[in-house]
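A single structure is presented below for examination.
The complex appears here without one of its protein chains, the remainder shown in place.
Going in written order, the chains are labelled A, B, C, D and E, and every chain counts its residues from 1.
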Amino acid sequence: MLKREKDELERAKQTANVLAEALPWINSWEGKTVVVKYGGSAMEDPELRRQVVADVVLMRRVGMRIVLVHGGGKAISALMKALDLPVEFVDGLRVTTPEAMDAVQMALVGKVNQMLVSAVDQYGDLGVGISGADGRTFVTSALDDVHGRVGKVERVNTHLVESMLDDGYIPVVAGVGWGEDGSYNINADVAASELAIALHADKLIYLSDVDGLYRDFDDESSLVSSMEATEVHELVDSGTLERGMIPKVTAAAEALDAGVTHVHFLNGTFPHSLLLEVFTDAGIGTMFYKED
Amino acid sequence: MLKREKDELERAKQTANVLAEALPWINSWEGKTVVVKYGGSAMEDPELRRQVVADVVLMRRVGMRIVLVHGGGKAISALMKALDLPVEFVDGLRVTTPEAMDAVQMALVGKVNQMLVSAVDQYGDLGVGISGADGRTFVTSALDDVHGRVGKVERVNTHLVESMLDDGYIPVVAGVGWGEDGSYNINADVAASELAIALHADKLIYLSDVDGLYRDFDDESSLVSSMEATEVHELVDSGTLERGMIPKVTAAAEALDAGVTHVHFLNGTFPHSLLLEVFTDAGIGTMFYKED
Amino acid sequence: MLKREKDELERAKQTANVLAEALPWINSWEGKTVVVKYGGSAMEDPELRRQVVADVVLMRRVGMRIVLVHGGGKAISALMKALDLPVEFVDGLRVTTPEAMDAVQMALVGKVNQMLVSAVDQYGDLGVGISGADGRTFVTSALDDVHGRVGKVERVNTHLVESMLDDGYIPVVAGVGWGEDGSYNINADVAASELAIALHADKLIYLSDVDGLYRDFDDESSLVSSMEATEVHELVDSGTLERGMIPKVTAAAEALDAGVTHVHFLNGTFPHSLLLEVFTDAGIGTMFYKED
Amino acid sequence: MLKREKDELERAKQTANVLAEALPWINSWEGKTVVVKYGGSAMEDPELRRQVVADVVLMRRVGMRIVLVHGGGKAISALMKALDLPVEFVDGLRVTTPEAMDAVQMALVGKVNQMLVSAVDQYGDLGVGISGADGRTFVTSALDDVHGRVGKVERVNTHLVESMLDDGYIPVVAGVGWGEDGSYNINADVAASELAIALHADKLIYLSDVDGLYRDFDDESSLVSSMEATEVHELVDSGTLERGMIPKVTAAAEALDAGVTHVHFLNGTFPHSLLLEVFTDAGIGTMFYKED
Amino acid sequence: MLKREKDELERAKQTANVLAEALPWINSWEGKTVVVKYGGSAMEDPELRRQVVADVVLMRRVGMRIVLVHGGGKAISALMKALDLPVEFVDGLRVTTPEAMDAVQMALVGKVNQMLVSAVDQYGDLGVGISGADGRTFVTSALDDVHGRVGKVERVNTHLVESMLDDGYIPVVAGVGWGEDGSYNINADVAASELAIALHADKLIYLSDVDGLYRDFDDESSLVSSMEATEVHELVDSGTLERGMIPKVTAAAEALDAGVTHVHFLNGTFPHSLLLEVFTDAGIGTMFYKED
Partner (left out) sequence: MLKREKDELERAKQTANVLAEALPWINSWEGKTVVVKYGGSAMEDPELRRQVVADVVLMRRVGMRIVLVHGGGKAISALMKALDLPVEFVDGLRVTTPEAMDAVQMALVGKVNQMLVSAVDQYGDLGVGISGADGRTFVTSALDDVHGRVGKVERVNTHLVESMLDDGYIPVVAGVGWGEDGSYNINADVAASELAIALHADKLIYLSDVDGLYRDFDDESSLVSSMEATEVHELVDSGTLERGMIPKVTAAAEALDAGVTHVHFLNGTFPHSLLLEVFTDAGIGTMFYKED
């Protein structure tokens, strides 16, 4: 046997060992439903995206029922800028005029969603893009008088998503809602939480650009490793949370209350963070959990 | 009984009579598959669109399996212009640079498709938007070296569309294809024909802005009422067809050859032209048929 | 275009308009179960019968689950007279000797039921005749000591009827019941109500020869347009009802109490009265309803 | 143990022995389809009828798919006589005027069929009466110009019968056919053969009042025990058959040709002749078979 | 007809009569679940075994869902002796060393179970052998510190057994349990009772070598014919039961409490005792029952 062949065999053996060690995790996740909210630069960078999508497909292949909910703020802002539409945020939410809503849908459904579906499809006839209008998955109405076509979810119809999961597809869901008077822009963090609740998901994962939740955003050492639901509520009420994290943490708290037993905040720019969380006992990111 | 009540009853009786007269047509279309290619100003005008969508929902409700394939040239051109992208056509097909392809997807999948799905949803949890990437419905590759990301359909995977039809949904299909190297822009007339063939559809209807096929486009009296498949082929070969009609008529001829027994060209700006064609014996538009 | 063609097209356009206007009603009735009790001259007149059957088939085609329960008093009396059997009524119910019961079954199951099934079959493999013995749909016992083989329903087995509805058939049900000691004659108004209750039907329609329920039968202007369940009970208890209406109204009241939300009394000799009731907002006949 | 108890036990032991001996036959008939044509005095006598019906239910319970096709000549003639309708036969077939057809349907579907269904129902929710109009099981047209509404079977739709068999019911079929222009009287021997062919039945049994087929009707010793299909055809062609047996034997020969491997002629007045044929090796009646 | 033929026909007629008389019993047992615990010399004697297996197959063929649970004490002891392993019982239970457990599995699963499955297979693709490890049907743990690998049932997974019953198989179950730390020897009387409870069986039959339960084992006349559940409990508590019967009677009492309405003790050496119990009204053996 040549040196090169020996090296190759050595590597293959390592692979086999690792796969074998993953079995208990694979076993315990069989048939479980996991909603992954995906966004930030982990989604914009092509190589990171390729990795995340591959991780998601792997999770599907080993028997998990996995749903990808994505945001797309950067793509929206880029398109709006190209179209000379004013970009304005109030209380962290995009003020969405009807023209802006058009841009939101084009960027989210026409660009980001299709890009993710196409990436999933590299592994087979697997991806199906779903916006809230498809099968009226998200029935929405106006959130308030200030934000225009920003919507709140009134009802989640899970029939289409569940039918897709039963057929073996990976639903890729955009945060756009259907309303009687037209489409609405839904916060993707909230959409993911609402969908996880309606699907009785076992786990909800927020995959973004930060390592997790910091008690004090300026203090890297304040990263929360795990936190029980009661404490999460206290944290939300305390008013000390960084503003950008409020909707995410609030949505996470609601999911916990509604029966989603674990909610995670992971850094998607960290290679294979999904696999690390699900198939190893490495303690990365922040985990919220509900005590029995 | 008051005069007003009498009038109302009179109108209701007329309604009942007409419904009763439609039964034989409804009966004969039960369970049949119909692909409708929808485009032009019949799609852009809100009131016409509302009518066409209502007609399509009605056709579904009375037992037809109906698929809507749409174009969106105007929306694409408008977006490209707003984005300062050059609009160029060669041999009637849009030269599609990668940037243009982005605009095509945003306009078709993010705007036109969602607009139609939302319109269908006015009648229930009925509409599901599908692009060629969803379930890899259209597997495509580059058409040629000239048109950039204009694609030809290599394979149609009907699983997703059929699953949606079996579940009672109305699939709304955008002419975008999935390729190993990214998305492709597919001519919607061709996409409709390919899908009709793959679904073994009973009927393919081109719903556009013109009254049908003219032998001589400048002579209104030359409108073709009906034409057998052999003659259609001769017409295509004759070279006398108006250029814009060539892809449509060629696609129609291919559908006929592959077993779709009737292909129609209807004017979608004419109120309820779909219902007229399917539920009355009014001879409107142009019909191609295949003799046994 | 010739004058004749223009007229035809005009008519076709009217047809299309009317169909389009019916969509909201069709939409709202999708998947609902409706039991129609059918009898009187609306059933005996061939042209009226043809119309009613066509209306029923149309209702099936647009997605309603429809069951036809029929009477046949005239056919029974005619056969009994031809067989020299004495015709006698006590308290509005036919005194049914064993010989009379034979005649009842022959007239109802062998003649009227088959006639209706055959009429339905004009529109496809659609009709299935069912008597209470088939699948022991109506398990019955003697009503009292006076009326001989007049029966009361002890139990309704819906399995056969539901299996037929699931398969797309239109069950046509005769008011004959199965008893351990032989067949029983069941009042068709009661049979329809019992079946509607057992099927959890959404609507029960009595289609007969009169325009609806009159508070005072001699005063045409006393026709009731609509009445809440409580008032229906009071009406039954008041003792002022015309005797012939008592079983029907009592059966209707029981259906309301058991969850059938609407019960209608329509005049089947009025053309397309079923369609008028279901697909227009014309206020014809009498409607009983239950307030939430 | 008392003498009486001993005797009872002895009888029970005999029962158990016999049941045990029947196992190989039960085993070999599991899932097989058998069509039984039932008629004559074996059907008119209440005690014989009770026995035959019990045998049929037993055959169903041990796993056979069994269909009962019945005639009813006597009941028809009796009703026609009671209604003062002329009874006339030409070439062994009843001349059937429209009035006579009414009587045929009433007697067959309304009386004989219901009587048999009710008898089956003594053993559970098992019987379902089916005439040719139900599900358009027998699509028929006029046989000739002479016999009026005597029909020949154009097409057998097995969907309804097979759905009933799959659901565990015992279909009880009357020899009445559906035609576009009204009902037809079908020879029950032929109806049974046509149905056996369409169902791909394994066995067709003619259960009547005679011991089987006689080569010479006047010579009791000429009873045929078994006969191969070729010889059956020769026998039909020879012209020596008693006229009344011609339709039955012809129908049997057609069934053999179409793949029904065994056709039997049994005497239904002989107690449990069905069980004898199916579950013992007693050679009773006449058997036609097809050599491989 | 010859004398011999007459005799044969006479016997066949008797067979047919007996079958016909069995119908009410067959009818009433359709679809019911029966667990038979089988053991003792009724299992060891080849001819008795052939009979019992045939009875079981017959019960399956007439529609009962039947499960055979077997012991095999003699086969175990014989193998242990041949392997020079010490045979020891404490409190009526075999002390089971790991080596003995090997012998238990080999004798029970490898010999007795396979012998029974093969016997069932004489009648078709019917038998499926199941030990507690298959599908983890019996999850077990150690009973106590004394008996080694004698186990108690912690949980019964019925999925595999029910899947086999649904597919038409006859599950043949060995009293071996799966434990996290290896296999366990389970008392077959208890295994049968646990399985009957988990399957919601209608009947549990103990088929052994004795005629039933004796109040006083030395007094043949003290055979119990039937006993209500309350009295069974008193009997167990009284301490007067023969030691060998204690586990069986206790298990029976638990089954009664858990909803198995009848438990029988039959002598399997008595020919066709199963058929006698199920298909005749002969009062053999002992029956425990629960009053409503």
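Everything below uses one rule, namely that a contact is a pair of C-beta atoms (placed from the backbone, for glycine too) under 8 Å apart; a residue touches a chain by one contact, two chains touch by 3 or more.
This one's a predicted model, so the numbers in the text were calculated from it and none came from an experiment.
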| item | value |
| --- | --- |
| Left-out chain, listing which of the shown chains it touches | A, E |
| Given E:Gln51, E:Gln105 or E:Thr280, the one touching the chain that is not displayed | E:Gln105 |
| Listed residues A:Ile26, A:Val95, A:Ala142 or A:Val236, member touching the removed chain | A:Ile26 |
| Touch residues of chain A, complete complex, unshown partner | 5, 8-9, 11-23, 26-27, 30, 51, 54-55, 57-58, 61-63, 123-124, 271-273, 275-276, 279-284 |
| Residue numbers in chain E that touch the chain omitted from display | 79, 82-83, 102, 105-111, 113-114, 117-118, 121-122, 124-129, 131, 133-136, 157, 159-160, 163, 167, 169, 176, 178, 180, 182-183 |
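Keep this in mind: only the chains that are shown with their structure count from here on.
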| item | value |
| --- | --- |
| Identified repeat of the A-B interface (over half of residue pairs identical), from B-C, D-E or C-D | C-D |
| Chain closest to the middle [Cα centroid of all protein chains] | C |
| Numbering shared by both copies at the chain C-chain B contact, with half separating same from different | same |
| Chain A and chain C: spacing of chain centres that average the CA atoms, whole Å | 55 |
| For chain B paired with chain E, centre-to-centre distance based on mean C-alpha positions, whole Å | 67 |
| Residue numbers of chain A (touch at least two other chains) | none |
| Chain contact topology (line, ring, star, complete or other) | line |
| Touch relationships between chains, expressed as pairs | A-B, B-C, C-D, D-E |
